[in-house]
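Every protein chain but one is kept in place in this view of the complex.
Moving on, here comes chain A:
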Amino acid sequence: MPGAIYAEGLVKTFGDVRALDGVDLDVPEGTVLGLLGPNGAGKTTAVRVLTTLIKPDSGSASVAGIDVLRKPDEVRRSIGLSGQFAAVDEYLTGRENLRMVGQLYQMSARDAKARAGELLERFDLADAADRIAKTYSGGMRRRLDLAAALVVSPPVMFMDEPTTGLDPRNRQALWEVIQELVAGGTTLLLTTQYLEEADHLAHDICVVDHGRVIARGTSDQLKARTGGERVEVVVRSPEHIAPADAVLRGFGKGTSSVEKHTRRVTVPVSGGAKLLAEVIRELDGRGIEIDDIALRRPTLDDVFISLTGHAAESDAGETAGTAGTAGTAGTTGTTGAAGTTDTTGPAEAEEPGAQQEVSS
């Protein structure tokens, strides 16, 4: 039986760009699917097809068991959509926004009013309920947008990059709301550029690139493919490289790698922050002076490098091209060698705004 969100062979082209190039999805009821990919990968286009906003060139899809192409209006009754750019009317108050959306979901005026009050309370917007949304902070607007998507507590939710541009505190708060939502039985499809977010929220992850799903699995499965986390140490003087390497190999789960000119030693590990503390104690105990030490978790780029041999690039991204070359060299070497390249390089390549989402 197909899941609460099901898609088969979705294709959508915009001019020469194949925004979706044969995407299959199957999200069991009550679970969360994370669509992970860089800007322009086709994530937003997939959401727009599934929420009836655009028609695919070919393929089929159903949401909550209803055919998206044949019965779009019925699908709209069963879904909530929270967008990348908070779609609230900035000249309406928070309360007016929610009441309007409720009425357009065909609730009675009275029900819509009551529901708006409930949601404003729940989303910590009660004090600001009668102020126009223009005066809200970014986090408040995002909460209002999410509240608008939840007016009818739809069984299936779509969130397009829900936390992009939010500060860590607001991101954490939004994550908690999403977890509560899923605990209540909602099926969720969320798109994100952050592996950490997908890791935190999603049961299953689909990695998309150039309109195709290039990998799918749980976050552990994906991380296993990308080498997981690693410890990176920069020692004070060159003679400490060898002893530091010996210490790290003792903690490591794979081959260590050494970059002499930067005095950097890297090794894949598992065990997180606790392990990092042990490494520091051990290095200190042996009198090895360090300039820098960090626990690196795989980023979206690491996932991409290991899956595709190139960084999370866009069609226009020249920097991503060079980063991709470095990444290819990394994967052909020892595990974790990718970490010896400057990790900020690929990260810059996926800076939001540097590229355009295909459908926007």
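Heads up, the rule we're going with is that a contact is a pair of C-beta atoms (placed from the backbone, for glycine too) under 8 Å apart; a residue touches a chain by one contact, two chains touch by 3 or more; residues count from 1.
Simple rule for what comes next: contacts and distances are computed from a predicted model.
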Next on the checklist: Suppose you had to identify the omitted chain by its UniProt name; would it be "Universal stress protein family protein", "Transport permease protein", "Phosphocarrier protein HPr" or "Ubiquinone/menaquinone biosynthesis C-methyltransferase UbiE"?
Outcome noted: "Transport permease protein"
Checklist entry - For the chain left off this view, which of A:Arg77, A:His203 or A:Arg225 is in contact with it? => result A:Arg77
Next on the checklist: For the chain not shown, which residue from A:Val27, A:Ala41, A:Val152 or A:Val207 touches it across the whole complex?
Outcome noted: A:Val152
Checklist entry - Which listed residue (A:Pro168, A:Gly184 or A:Gly285) would be found touching the missing chain in the intact complex? => result A:Gly184
Checklist entry - In the complete complex, which positions of chain A touch the hidden chain? => result 48, 51-55, 73-74, 76-79, 81, 83-92, 96, 100-101, 103-108, 111, 118-119, 121-122, 132, 148, 150, 152-155, 177, 180-181, 183-186, 359-360
